[in-house]
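All protein chains but one are shown in place.
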Amino acid sequence: MTQVNVGIVGATGYGGVELIRLLDGHPHFNIHSVYSSSQNDLPISEVYPHLSHFAYKLKGINPKEMAKEVELVFTATPSGVSSKLVPTLINEGLKVVDLSGDFRLKDEELYEQWYKKPSASLEDLEKAIYGLSEWFADEVSSADFISNPGCYPTATLLGLAPLAQEKIVVSNSIIIDAKSGISGAGRGLSQLAHYAEINENMKIYKVNKHQHIPEIESILSRWDSEIGNVMFNTHLIPMTRGIMTTMYAQLKEEKSIEELHALYVQAYEAKPFVRVRKLGEFPSTKEVSGSNYCDIGLDYDERTKRVTIVSVIDNLMKGAAGQAVHNANIMLGFEENLGINGLPVYP
Amino acid sequence: MTQVNVGIVGATGYGGVELIRLLDGHPHFNIHSVYSSSQNDLPISEVYPHLSHFAYKLKGINPKEMAKEVELVFTATPSGVSSKLVPTLINEGLKVVDLSGDFRLKDEELYEQWYKKPSASLEDLEKAIYGLSEWFADEVSSADFISNPGCYPTATLLGLAPLAQEKIVVSNSIIIDAKSGISGAGRGLSQLAHYAEINENMKIYKVNKHQHIPEIESILSRWDSEIGNVMFNTHLIPMTRGIMTTMYAQLKEEKSIEELHALYVQAYEAKPFVRVRKLGEFPSTKEVSGSNYCDIGLDYDERTKRVTIVSVIDNLMKGAAGQAVHNANIMLGFEENLGINGLPVYP
Amino acid sequence: MTQVNVGIVGATGYGGVELIRLLDGHPHFNIHSVYSSSQNDLPISEVYPHLSHFAYKLKGINPKEMAKEVELVFTATPSGVSSKLVPTLINEGLKVVDLSGDFRLKDEELYEQWYKKPSASLEDLEKAIYGLSEWFADEVSSADFISNPGCYPTATLLGLAPLAQEKIVVSNSIIIDAKSGISGAGRGLSQLAHYAEINENMKIYKVNKHQHIPEIESILSRWDSEIGNVMFNTHLIPMTRGIMTTMYAQLKEEKSIEELHALYVQAYEAKPFVRVRKLGEFPSTKEVSGSNYCDIGLDYDERTKRVTIVSVIDNLMKGAAGQAVHNANIMLGFEENLGINGLPVYP
Partner (left out) sequence: MTQVNVGIVGATGYGGVELIRLLDGHPHFNIHSVYSSSQNDLPISEVYPHLSHFAYKLKGINPKEMAKEVELVFTATPSGVSSKLVPTLINEGLKVVDLSGDFRLKDEELYEQWYKKPSASLEDLEKAIYGLSEWFADEVSSADFISNPGCYPTATLLGLAPLAQEKIVVSNSIIIDAKSGISGAGRGLSQLAHYAEINENMKIYKVNKHQHIPEIESILSRWDSEIGNVMFNTHLIPMTRGIMTTMYAQLKEEKSIEELHALYVQAYEAKPFVRVRKLGEFPSTKEVSGSNYCDIGLDYDERTKRVTIVSVIDNLMKGAAGQAVHNANIMLGFEENLGINGLPVYP
């Protein structure tokens, strides 16, 4: 069976360790090496005892050496790190799926405004294909460098795509109320993620300032250039995994809920990882947990003439590692669902 | 010290047992009896072992007998039960604070449309004073019968009152995204509230159909008759206590965030249980847990010209038992904060 | 590739739905049918929306029809149901892996004393092979009917086997303090499993009366006939999945912790699903969650001359569905780790 050697940079973060889980079970990808800038030679099992039977040791990052070992690298590195690292990997001829936010915007100023960090160069930004697998598979299939979408944008864009593509949303009318489990905040220590502080608690954060806003807007406007700005807010919820986006929008013309539902069903009928739930049924986050599914439910409220769309994903799967493997499958010409077709872990 | 004998009907529900906790520590109210329609003579400690040192036994409901024992009754009974029970208590001259939804709307048809149950009579509906303590204290102080607001309406209305009272909100522009802990669903068994189903999960429910919608709209329209309909959705969050409402609205005229904040600070400066957080700070639910506080934060988003308001309460306290005691204090002429001035239990 | 048609009885419980997840990803087993005594024709996706893309409908239980469709049946039925159902399946020539407690004890009286239900006949009890895969693989490989071990006994017995097999434990000295997530209590509704009651709570139950006690003792005594009785207590912990057993025992002779550790390493070096953690390291339940691993750590306390052994499993995997598939693999001659070699889902 075809075996492609791959490497993971940033394996000690939650996105990285989820990549290990998926790639370990993948029929064509072979984890050859896991890299880390800071913890050279440390066995990965010291960082993650749940991998105690794993022999891998973390290796230092040396693009030339990496190019000898592997064909494809997943970079699960923080924003601000990928912008510097990834171009050096590309230069060595490595294929890259980057999970950071550094190559998602195609505008240096916009990046610096929202991320408060120096941007990658416009030249490098333009090399990266935005890998929202369901809608940009063609571009992904001929790419060597994928910028993997953010967790919130994935849930949001999959939920809004059918409306945006139909150009039926009133400009500036979209409001996105997003909720995420704590793993979205990463493995780094912070008061915010201290168990006793966030258990039995719910917290809004980055009010109207989240760096995923321009990412969402830029993709929506590819589909509907007049869709305008979105209002987007994010909440931390006391659970480990899962994102729910509850979205509200006004439509240019009245639609029956049946028409809207049919629009969604049609949009996603050939997309194996998006499940439009039947009319009147709404997904909960646990119903996709541990899997690569995005489930969507919708309603039209006659009283307020607005549509409600609910979209759920596992932030570490469809919102990170799952979608990264999905993109890698498409990029390398494998069946798109290999290694990521596990059912949700329920309960 | 003045001692007023009180009774609790529905003490075996979560609202009821929280009333027991508060009234047990109240300097003027004395829990004389706890009543239940179904479990006559059962010691309350059999239902709630955390009250194992309590001697109270549940008594049957007999309004005439009750009128001999107590002056004031808290009815923490389900919708559909209070509508029948409370008028019989009023008839016996008892003062009543009703925690159900049965007397909050002043329109029989509206009630039946949203609650899917027979309404109390219009005559009885009109007797009940809507006890949103901060804004209707005058009416409460001269009343004998209080309809205690719903949990979601309390958080919502306290969050929107300053805007509505100023009449600066664009009609039909309000969107309320509400999140609640599971205790809001009551103590009754359901698949929804099964630990393994809702732990590590988040669920939207009653999409655009929640019975608190007309309650919210009717009070908002008292303040601003042209405020129109609200869009309101509710989510279950994996925690026991707490409600957060994240609210979005368009304003008729642009306001700086400083002006808006000043408006809120002024509106609540004399209200001891509402804490408007300082500019840039937003409350989390744990910061009011176990207490009668409602904390509010707000932002104005220049990009979308909308205001974001965040309001948090403990659903069993400010959203139920705490506000009921607050109303009882006002009704009987006691200091308003007696028995409910405990600090939040943190962490 | 070899395809074996299998059926699942009791697919609507947590053990059953975990079997669906595992068998759906298994290279040789094909889920032909899911059966239920009560919900004929109901799509499984109505019960479990996380399977919303699944076409399976529940079928009634008819052993003759089942024998035409499938070769092997997993019975994830409650105690008291399996005892009647399984013999009828065996009679039709079906291979069976039974996940209930009905065939684990080989003594009718003992069963009735602890389970408070009528026992299966001794003849049927004796047909069932106790499928603790690590230690009874030989018997399993030639069997047609497996009684799958209980969740607590699996964690306990794997943790104690090396000591018991060496016959070095002082008789009657074993104390097992077991803790389980709530999914172990099943999907049925109960006050015990109501979210608001068990969240932020910890509860001991069936004090010294758990029906897994005789199962543990009967297997231990196969290894060491003089090992005597065990003290065994069980606690519910506010999490969905996971069992930890903390075990204490006196040894007949002093052993260094190094000797003990070497004994464990050797006992399990050829068993792919048991990971003896390195000296000084102890497993946590999340480190095996979603996987078929049992992780073990141990210590010797010089002060009290007792050994401490900690053993963790995912109760729905190694403690139920995972071990059932493991047994099925062995029984049908497949590689033992097929379909159950996924890494733990972390975090």
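The chains carry the letters A, B and C, assigned in the order they are written, with residues numbered from 1 in each.
Basically, a residue touches a chain if its C-beta (ideal position, glycine included) is under 8 Å from a C-beta of that chain, and two chains touch if they have at least 3 such contacts.
Fair warning: this is a prediction, and the values are worked out from it, not measured in the lab.
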Worksheet entry | Sole contact to the chain not displayed, among B:D138, B:E281 or B:E302 | B:E281
Discussion item. One chain isn't shown here. Among C:R222, C:K271 or C:R306, which residue touches it?
Written reply: C:R306
Response to the item:
Even though one chain is not shown, subunit B touches it at residues 14, 17, 20-21, 24-25, 48-53, 183, 187, 199-200, 240-241, 275, 277-278, 281, 283-284, 286-291, 295, 341-347
Worksheet entry | For subunit C, the residues touching the chain missing from this view | 172, 175, 177, 179, 181, 196-197, 199-205, 207-208, 229-231, 233, 235, 237-242, 244, 246, 248, 282, 284-286, 289, 297, 299, 301, 303-306, 308, 310, 312, 347
Worksheet item: If you put the missing chain back, which residues of subunit A would it touch?
Response: 14, 181-183, 187, 189-191, 193-200, 238-240
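To be clear about the criterion, only the chains that are shown with their structure count from here on.
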Worksheet item: In graph terms, with chains as vertices and touches as edges, which category applies: line, ring, star, complete, or other?
Response: complete
Worksheet item: What angle, rounded to the nearest 5°, describes the rotation that places the Cα atoms of subunit A on subunit B?
Response: 180
Response to the item:
The chain whose C-alpha centroid lies farthest from that of subunit C is chain B
Worksheet item: Whose Cα centre is nearest the centre of all Cα atoms in view?
Response: A
Worksheet entry | Whole-Å separation of chain centres (CA-atom averages), subunit B against subunit C | 46
Response to the item:
dist(centroid_CA(subunit A), centroid_CA(subunit B)) in Å evaluates to 39
Response to the item:
Residue numbers in subunit B touching two or more further chains are 181, 196-197, 199-200, 238-240
